[in-house]
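What follows is a short report on a single structure.
Here's a slice of the assembly, chains where they normally sit.
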Amino acid sequence: MPAEGDEMHEPNPSPGDLPRLAGAALTLLRERGPRVHCITNTVAQNFTANVLHAVGCVPSMTISPDEIGQFVASADALLVNLGTFDAERRAAIEIAVQAAAGNGISWVLDPVLINRSPARADFARKLIAAVPKVVRLNTAEFAELAGRAGGAETVPDYARGNGCVIALSGATDLISDGERHAAIANGHPLMAKVTAMGCAGSALIAACLAVEADVFRAAAAALLLLGIAGEIAAGSAKGPGSFAVAIIDALYALDGATLIKHARVS
Amino acid sequence: MPAEGDEMHEPNPSPGDLPRLAGAALTLLRERGPRVHCITNTVAQNFTANVLHAVGCVPSMTISPDEIGQFVASADALLVNLGTFDAERRAAIEIAVQAAAGNGISWVLDPVLINRSPARADFARKLIAAVPKVVRLNTAEFAELAGRAGGAETVPDYARGNGCVIALSGATDLISDGERHAAIANGHPLMAKVTAMGCAGSALIAACLAVEADVFRAAAAALLLLGIAGEIAAGSAKGPGSFAVAIIDALYALDGATLIKHARVS
């Protein structure tokens, strides 16, 4: 949990402040090494764990009902990712979300591919009613969530109506808590050619929530870290294989000055 | 599903045509971005997803009984891989194969390590009776399948008898539908030093089935893509770790002229 009195708790930053705040969050991640418990799909687990390690976090990933409550209660943040949506994983999610609520632990929902599965979309809606701090998703997934609410609800409306921050990934990432908005134009097309890149973004949001109490800033910080690391990685990559390796190296090497230099936020 | 009138639907190509047809299939993969649903073992999932992304496909990997039917029904091809053979995965396979049959979706069977497990071999035989378009496997796995049928059944006999294409991986890959045969001498010994390389080959066959209606050509195209990418990757790799990265880069960079230049098909 972020300590009271963090220098980062300034009200209403302008978008121009976000790169500096992202650098401050990165410094805190490396200093504190927060524990991030991830319920995530088996495709994404290894990459997600390495992304979290690269920014200084300690990931854990159990889904056993006998122990997930304890893991979450002793974690600093929680990721709930709906990919590979098996029965034990769903049971684990319910226990984990309850443990997070009971212990004041922030959590992020990544409703992977709900546009392909009504059962998964229903489960996602039920989870959003339990109020994750952030929902990170892509356009097709957002359309599935917001479309059902009766017409094309906007991202800010949906965020305000559900009391969470929406982080919408795309060529430009959009982040909104209903009042504040940021558009992050960082990133690289190769990010869409590597599996679990979005899942890793959600994990980084969970990580930032462990050190930054302002949810909007935490979400923006995480997507800035990933987008800028992606641009740097693309500079040396020969294709999506070497890109997936290089983005972990780039996250590990990132610093505040690089974030400020590369950020394209409006 | 391949559109009617694809330029690729020429009858009975000579082996010399296969490299050109593989290039045409690769172009279609990149243009159409087919969805390939993969039921595959947890060891192979990440690498398989990245291999599919590298050739332009959209992979999905859920095994939840509540949603796999919908995922398969909205996919363009299906892979059924028997590694990490747990109970939920078997239930998922039965639903998926039924959904594939009901929606005219081609599927590939990869009977991983059936030579080590009678239970798995029995399950594979039951699945072959449901007529996958292609069975991709290695020599020990084929011996387990074909040996039981009473003596050393040949690859063409087994393919003819079971109404499917057999793609037998090895130093030289053999592909047969019982009438047509191809031997692909591409590939590199490092491919046997990286886990899930065979699984990735099966996933590429599923991908090619989504754009090439001639099953024999689709299987040959996929193994040509992988074998030639392996040769290119070996040129820059320092060992199996960097090879696994480089083969994804090589698949991403492949083009028709490179396929024709490198192919060793007879």
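When the chains are written out, they are named A and B in that same order, and each has its own residue count from 1.
In this text, a contact is a pair of C-beta atoms (placed from the backbone, for glycine too) under 8 Å apart; a residue touches a chain by one contact, two chains touch by 3 or more.
Remember, predicted model here, so these are calculated numbers, not experimental data.
Copy number for the full complex in this structure file, with 2 chains shown: 3.
In this text, only the chains that are shown with their structure count from here on.
If you average the Cα atoms of chain A and of chain B, the two centres end up 34 Å apart.
Against chain B, the residues of chain A that register as touching in their complex are 41-44, 46-47, 83-87, 113, 116-120, 193-196, 237-242, 244-245.
Partner chain A is touched in their complex by these residues of chain B: 42, 45-46, 49-50, 53-54, 59-67, 70-71, 74, 88, 244-253.
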